[in-house]
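Apart from one protein chain that is not included, each protein chain of the complex appears where it belongs.
Going in written order, the chains are labelled A and B, and every chain counts its residues from 1.
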Amino acid sequence: MSDATQTEPTADEPEGDAPPGAAVSFQLDQRHKWYRRPDIVVPVVLVFLGLTMLAVADTPSARFRSEFAPPGDVRFDWAYFFHLVPQMLQGLFVTARATVLGFLIAASLGLVLALLRRSESRWLSFPAVAVIEFIRSTPILVQMFFAQVLVRATPAISLNALVILFIVVGIHYATYASEAYRAGINSVPQGQWEAATALNLDPLTKWTRIIIPQAVPNVLPTLGNYLVAAFKDVPIGDAVLSTGGVLFMANTIRSSDFRAVEPYLLIGVGFLLVSLPAAWLVRRLEERISYERD
Amino acid sequence: MEDWLLTPSQYGSLMGGARATLQLLAQAFVLGVVLSLIVGVGRLSERRWVRGISFAFVEFARGISSIILLFILVIAIPILLQDVFPWVRGQPVIVMASIALGINMGGYGAEIIRGSILAVPKGQTEATIALNLNPTQRLRYVVLPQAMRIILPPMGNLTIEILKGTALVSVAGGFDLMRVTSNLEASMLAGGVIGVTVLYVNVLVIYFVMAQIINGLFRLGERTLDKRFQQREGRAALPITTIHSGGG
Partner (left out) sequence: MNATDNHKDVSPKGAASVRMRGVDKSFGSLTVLQELDLDVEPGERVVIIGPSGSGKTTILRVTMTLERIDSGTIQIGGQHLYHEQASSGQLKGASEKHIRGVRSNIGMVFQHFNLFPHMSAIENIMLAPVKVHGKSRKEAQQIGMELLDKVGLIEHANHTPGQLSGGQKQRVAIARALATQPSVMLFDEVTSALDPELVGEVLNVLRDIAEEGKTTMMLVTHEMGFAREIADRVLMFDAGRMIEGGPPSELLGNPQHERTRSFLGAVAEH
């Protein structure tokens, strides 16, 4: 395994000695059994320790019964924890839907912003820069409040909370996406632009057939990262706009059942179970693309 | 123009909120930088378990939504852990919120530090081994000073992200600029929705200005570093002639 993945170093300039702990060492781990690999063992141990702590906080008598312990009796009630799972999944579904819808806006609006910013007309490029910079450096939470007030102030528009949420998330991440597109466009080699000019292509053909097809693969991993980031920001909408996502679910249960520990820990776990695999997928995509580029 | 302004007393309250926000940011920043350094260096440790724990921390801190982490720390943890760590009980929201934001920053910061350390040429570390510096000295005198130039720009962006994150504490019961804004909004409802819109525009501008100031500070830091790399004669130069005559 390790032999196949290592590059062949020459004797005088060995490459096999990357600093300890570099990406290489995680590759090398693969020849070990799973219980000798820290990247597997440590999370397992941590999860186990966490569960143990919860189990200790729980009192033995509180387990194996049909009714849940009254709040205050136990710090953590396993039965109650698992009882909440269906509601959490419901909330997670709302959160995920808002994320995807928002990100569709971000991905398309971001490209428009990037092109506006590149525009030779200062009447287009300057406002684009100003809007991008302003939205990027102000909190999305304040923007949500602002959007809510704005909708309230305009009688002609009536939007429900979820729509406001994914529009705000979409616009916010469009500014991030535009920077990613810009970097992607700049990464298209100069020769490609010159070749397009030499072939006398019209601007539309140049962009749609030459530049954007080459820029987008470079942009994909960054966009993937922003998708995960947007997913992490969508629960803010639950607190501001009362959209029915995971955090709203936890807040509701806290005020109805007077239990705070289980719902918040549960949504934390549920959230990680989605965001970590997503982040790993993006990283795989990143490696894949940089590999193909080489 | 005046339509877009608030009353002086409203600005007064907003400034109070901005000060609280900056204080929160400062606390989170200090914790975040410390965690970044420890975990970022830990990611490159020769010991597998140190590497593993650091990796787990980074994955957790970057994977979790900051607002969920905030609610867990402000609401769930004080109840859950009060028997094990009595300290967590009755901590002000602002303390737990700083910890939440600091953890968040530490996860991203650690990756910045790790990447920048790896970007320092290998020959530099080899030279420190040949000079027999110990691992801490290697980091402190040779690797980190050179990594600094690579660290600063993304650290600046990260700090602005954390500034944006501070607004979250308002919905978890903490006091900051956004909390003040909500209070003002409640008192203004009689004044109509237009006034509230103006209020939010002003608050957004205040956040924007704070972000630009942070940005400027980091740029200044980069410029100072660049100068130090390029021409050192002006700074801390040794008086050559006297030493020469002494040494011969």
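FYI, a residue touches a chain if its C-beta (ideal position, glycine included) is under 8 Å from a C-beta of that chain, and two chains touch if they have at least 3 such contacts.
Please read these numbers as outputs of a predicted model, since none were measured by experiment.
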item: Hidden-chain contact residue, picked from the options B:30, B:84, B:129 or B:194; value: B:129
item: Chain B, residues in touch with the chain not shown (by the definition above); value: 121, 123-124, 126-127, 129-134, 136-137, 141-142, 145-146, 228-233, 237-238, 240, 243-244, 246-248
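Here is the rule we use: only the chains that are shown with their structure count from here on.
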item: Mean-CA-position distance for chain B and chain A (Å); value: 20
item: Touching residues on chain B, where the partner in the complex is chain A; value: 43-46, 48-49, 51-53, 55-56, 59-60, 62-69, 71-72, 75-76, 79-80, 82-84, 117-118, 122, 125, 160, 163-168, 170-171, 178, 181-182, 185, 193-194, 196-197, 200-201, 203-204, 207-208, 211-212, 215
item: Partner chain B, residues of chain A touching it in the complex; value: 18-22, 25, 38-39, 41-43, 46, 53-54, 57, 75-76, 134, 137-143, 145-146, 149-150, 152-153, 231-233, 235-236, 239-240, 246-247, 250, 254, 260-261, 264-265, 267-268, 271-272, 275-276, 279
